[in-house]
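Missing here: one protein chain of the complex. Every other protein chain is in place.
Letters are used for the chains, namely A, B, C, D and E, taken in the order the chains are written, and counting of residues starts over at 1 for each.
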Amino acid sequence: MTAVENVRQTNEGAQEMRSRSEIGARELLREVGAVLRMSEAEAANLGQIPVDPDEDQTMIINMGPQHPSTHGVLRLMLELQGETVLRCKPIIGYLHTGMEKTGEELTFLQGGTNVTRMDYLSPLNNELVFSMAVEKLLGIENDIPERAVWMRMLLSELNRMSSHLLFLATNGMDIGAVSMMLYGWREREEVLRFFQKVTGLRMNHNFIRPGGLAADLPAGWRDDVLSILEMLPPRLAEYDILMTDQPIWRERLQGVGVITADEALALGTSGPILRSTGVAWDLRRDQPYLRYDEVEFDVIVGTYGDAFDRYAIRLNEIRESIRIVYQILDHMPLGDYRIQNKKVTPPPRARIDESMEALIHHFKIFTEGFKVPEGEVYVGIESPRGEIGCYIVSDGGPKPYRIHMRAPSFVNIQALPHMMRGGLVADAVAVISSVDPVLGEVDR
Amino acid sequence: MTDVQEAPQPETLHGSPVSYSRGQKVVHPSRADYVKVLKKLLDDGFAMCSDLTAVDYLTHPGRELPSGVDAERFEVVLNLTSIATRDRIRVRVQVPESDATIASLFELWPGTEAMEREVFDMYGVSFDGHPDLTRILMPEDWDGHPLRKDYSVGRIPVQFKGANS
Amino acid sequence: MTALLGLDPLAIGDLIWAPLLIILLKVVVIFALGLLVTMFMVWFERKAIAGMGNRIGPNKAGPWGLLQTLADGIKLFFKEDLLPDRADRFVFKLAPYLAFVPAFLVWSVIPLGGDFSDGKDGLVEWFGQTTRVQLADPPVGILLFMALSSVAVYGIMLAGWSSGSKYPLLGSVRASAQMVSYEAALGLSIATVLLLAGTLSTSGIVGNQGGFTDWHVVSTGIVPFIIFMLAATAEMNRPPFDLVEAEQELVGGFNTEYSSIRFGLFFLAEFMNTVTMSGIIVTLFFGGPQGLFDIPVIPGAIEGTIWFIAKVLVFLYVYVWMRATLPRFRYDQLMDLGWKILIPASLGWFMLMAVLQLGRDEGWNRGVVGIISGVVIAGCAGLMSAAVRTSRANREREGAMF
Amino acid sequence: MELVVFVLAAAMILVGAVGVIVRSNPVHAALSLILTLFGVAVMFVAQNAHFLAAVQVIVYAGAIVVLFLFVIMLLGVDRSEDLSSEPFRIQRPLAAIVGLGVIGLVVAAVVSSRDAIMVRGTGLNVADTVGDGDTNIKQLARSVFGDYVVAFEVTSVLLVVAVVGTVLLTRRVKGSGKAS
Amino acid sequence: MSFLAAATPTTTWYLILAAVLFGIGAVGVLVRRNPLVMFMCIELMLNAVNLSFVALAKKMGDIGGQTTVFFVMVVAAAEVVIGLGIIVSIMRRRPGATADDISALKG
Partner (left out) sequence: MGYLGGFLVTLRQVGRRNKVTRQYSGGRELKKGKPQRDEKADKPERLHGRHVLNRYEDGMEKCIGCELCAGVCPAKCIYVRGADNDPENPTSPGERFGFVYEINYLRCIHCDLCVEACPTEAITETKLFEFSFTNRKDAIYTKAELVVGDDGRPQQLPWEDWREGEDLSTSGWVRATAPSGDATFEGVVGWSGELGYGERAPEPEQTVRDGGER
């Protein structure tokens, strides 16, 4: 069957979940996660049951794309019996803006403005992975100045905090703790205010560039970071009282959305979801990049793979990030914040007036961009949501021939049907929240 | 400028040629060996399929490939991760334009389901054995596959007041 | 006829114009007061919850944003009234009123003030007429409250059903189950109060709570009050029991499809319910308008009202506080709480109080009565928890049904 | 005044009752039933049965009809029933005849025996005359817990049996669903 | 107001009203096929009886009438609970069942 034929066969509605009378036993089995959940005998047994549409009154309901707790425009088709979720099918693409195609049209210099918009809650991590991939293609990954590396770590960890704080906020909101919503935003605001001071923007910074960073840290940055670090721990303790200790909160999350380590691995999930199952997999420790091998931190893992573990992991990862940032503050070296490679870094403004060559470089970089040698490379780093990867193919020109981002949320969303099955509608909300997808990244 | 540094004796892994790109290990199985090689890789401990994507080499045909691998228009690229050895390996498979089909890896890594759908959606590469091969990001009635190189980018003219004066 | 109007002393005897006017005036004033208090409540809730969330809250319309509710009401009134295509038109239009009217009717049986000191029995002299500061005092006042609160569920149920949409339907199914379950606990906790008060009339109940130790919250032990508080919160769909609306799960539940002034009516009814329920709690457990001490200068006829308002405000704040703090329950947890904890607890406590009362009447030895009933209740509680454990184990063994 | 009350309540009762049997949609039928029940409650008040009026609303309107609606929504049987078709052609005329016959007979019995109704008991205590608001309730309580205490206990047992029976009826043992 | 005061409803009025209500309920049970609606009609008939009990209780000055009504209500509640239970278990198996299908109970 050629691809074109196949396209014609998929007509409107093909993505949608169909009622049991319309689908075969095999498809039904796959949708309920038989591949992962049941033994072969059990699955075969289930498959033999003739599906009688009248036997049980089930209801197919659309959760999203406009639903308060689907974190954007995620759409879940749920098959409900009463309030119990029998099947779930995530449908995505409502935010698809073709960023990978756009990425092929932008130079490596402009690319940062594009990738930073994918996971809009941790834009600096997007820029970081993109820059690291480009640097690897350029062959300059080992020449990045120390200060740039530590600055990148600083920003990346602060970004992890802000992202996890937002998770705590939305998770609280989804479970119904309205105050938590505001507290989370409140603390995140402090981090964003620091970003604004450093990069000039609250998000979508375009600050981490191939070769270094766009600018140096501003005056007084150390005090700002310290004030954030001092402000957070007591607030986190408040969260513990407000939520972790709250029996209702525990009841709502414990044992909800359980996933096992094997399932999580098979589904390709990463980040807090994988760690909640007990697999201590954190790229910062296991495939160290930047200078993560020089700082001390713990990888937080869960035991039960439920929503509560994922909540607790993120909460404690903020604490670990605080620990890391303190070490970064101690280490932060002086020196260049951008690689001194004339092909990649535009000249200092004062040099333009002195040197014709500098002016030519300036013009060349800003009109054509810098050329990147032919080749292909994949770089993965640990974003707050899991492994964010960047696969770039270069044909030797100033624009990437192909840029692909491995979005953690896109992969993690596949775990939703398996986590939701058998839960209630309220659990479904808790599960979506605990996966913490960012739809900008899912749809790209 | 070449970055595929060929070893003195062509290195192979599970019978497929291996190359290195910027120090990253890449396996190039043929389409026929694809599932077989990947099954072996899975048994080797690459329990996690981090990424599956494709590249359309329509306008960049002359790329470096190890000997024995014929360049085709499409290339399906997988990134596998081994939790045990903290290792990564990349798999690149050539898929010809005339028969843009390849076996699905759903049975090995169920997590490739969405990624294969994305590749199908964006490149029109079909995956045999995929349980639900439908468009995932584009609307169902969309024509064509946007990430193909012969699919035009499309532009909306930006409005300016003085542009025509 | 007097039976219908209740036992207002004004209505006894010949109908003459002055009392009739006072009655009419009372109706108008109390209705207006109800609306006003509700408006205030909406503002108060938003302002208080904003304070707990480190925000400012409404601050544009009027001084400190006091007129925000009015502005919202006007806005709602002029918005387009949407009627879903698949809605059951008649029921869809009827439902908001079914929710709104009972909420206001309850207001009429709450003693809003009155002088209960020195055996005055809550009667005050206004304009030369002796009256109660209460619209009506029917002999079955507290039953009327129960009846109206059980009628209130219709507005929500029918709104959800008639919208012809799935989320509202889920909301209305939740509503009916929740109301039926918590009605029982509510009734049983009231029964304990009635046991002590020996009357069903609201003013009679207030009259029974002379000093602080006679307040029912003290004299019934604190348990019925806690049960009533929880059941009442569930009954009027306030967080953390607001599963019926649960905007994070059901988008808004029963009122998802409502817009414009019809939504406004639901909104108003909900906040009115909060106010009236606080009033009922104060009446039942906290001595209604009875004060702890005499406020100097202020005449006795108004003093009761001041006390009443002060007590109601405390409970309004508690409701806002609960909303700001607690996460929402899940449907099955709500049912578990209602059926496995609140109903048995209220029943057990009712029995205990009944036995103690009987013992007091018959002159039995208090210690013996206490020990025996304690043992019996402990035994029942043990049986109950064993049953709950068994059923949970069964459920876990059988797993989710597919 | 009493007449106004009677006429209004009677209208509520009859309109509601007719609504129950002619509305094709079960939900509308249930709504009509509520109307009837409220009419009856008003009648109770007019007959000095305050307590029963309140209980009527709490039990009937608050619980029974809510249960009806709950079941209707739960089962999703809220589609309108087609009233125009009838399985047995003779059923409706027959029903009309039987209904009219019943009404006629009872009315005739009532009218003919109206003089036979005599004051038998000690009289109902009415708040207006006694001046105590709770008198009706106290009287009723004395009757229920005094004269009829055995009946009361038996009724309690009946309620418990009903609850247990319903739980057993609707409990779905895992695997039993396959049987059909 | 005088003409209103002239006609005071007597017990007979209430009894006739109850008779009519009972008749309507009976017709409903005979005509309707939806078991839920039939159930409602039975409630109508019960209410008719209650009404007459209360009216007679007042007329005859005997609280026993009201006591009976109290018991009828409790029994009605129990009956509805059981009846709805049966209906639910039948309807679950066959949606759209009518009263004719209740013969399934015979097993």
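FYI, a residue touches a chain if its C-beta (ideal position, glycine included) is under 8 Å from a C-beta of that chain, and two chains touch if they have at least 3 such contacts.
No experiment lies behind these values; they were computed from the predicted model shown.
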Inset, instruction - Could you run through the displayed chains and say which ones the absent chain touches? - result: A, B, C
Inset, instruction - Touching the absent chain in the whole complex: find that residue among A:Pro210, A:Gly302 or A:Pro346. - result: A:Pro346
Legend entry - Contact with the hidden chain (one of C:Gly34, C:Gly53 or C:Gly207): C:Gly53
Legend entry - Of A:Leu201, A:Leu229, A:Ala261 or A:Val299, the residue in touch with the unshown chain: A:Leu201
Legend entry - Absent chain, residues of chain C that touch it: 48, 50-56, 59-60, 321, 324-326
Inset, instruction - Spell out, residue by residue, where the missing chain touches chain A. - result: 106, 109-110, 113-114, 145, 148, 179, 182, 185-186, 189, 193, 196-201, 204, 206, 212, 214-223, 238, 241-243, 245-248, 332-340, 345-353, 359, 362-363, 366-367
Inset, instruction - Write the list of chain B residues that the hidden chain touches. - result: 158-163, 165
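By definition in this document, only the chains that are shown with their structure count from here on.
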Inset, instruction - Using mean Cα positions as chain centres, tell me which chain lies farthest from chain C. - result: B
Legend entry - Inter-chain centre distance, chain A versus chain C - centres from mean C-alpha coordinates, in Å: 46
Inset, instruction - Take the average of all CA coordinates in chain A, do the same for chain B, and state the distance between these two points in whole angstrom. - result: 22
Legend entry - Rounded Å distance, chain C centre to chain D centre (Cα mean): 27
Inset, instruction - Could you tell me which residues belong to chain E and also touch two or more other chains? - result: 92-93, 95
Inset, instruction - Return the residues of chain A touching two or more other chains; collapse runs of consecutive numbers into ranges. - result: 55, 57
Legend entry - Residues on chain D engaged by chain C in the complex (per definition of touch): 1-2, 5, 25, 27-28, 31, 34, 45-46, 48, 50-51, 53-55, 57-58, 61-63, 66-67, 69-70, 73-74, 78, 126-128, 133-137, 172, 174, 177
Legend entry - Contacting residues of chain D [partner chain E, same complex]: 1-4, 6, 10, 13-14, 17-18, 20-21, 26, 29-30, 33, 36-37, 40, 43-44, 47-49, 51-52, 55-56, 59-60, 63-64, 67-68, 71-72, 74-77, 81, 87, 91-92, 94-96, 98-100, 102-103, 106-107, 110-111, 114, 117-124, 139-140, 142-144, 147-148, 151-152, 155, 158-159, 161-163, 165-166, 169-170, 180
Legend entry - Touching residues (chain side chain C, partner chain D) in the complex: 1-4, 7, 12, 88, 90-91, 137-140, 143-144, 146-147, 150-151, 153-154, 157-158, 161-162, 169, 172-173, 176-177, 179-180, 183, 187, 198-201, 204, 398-399, 401
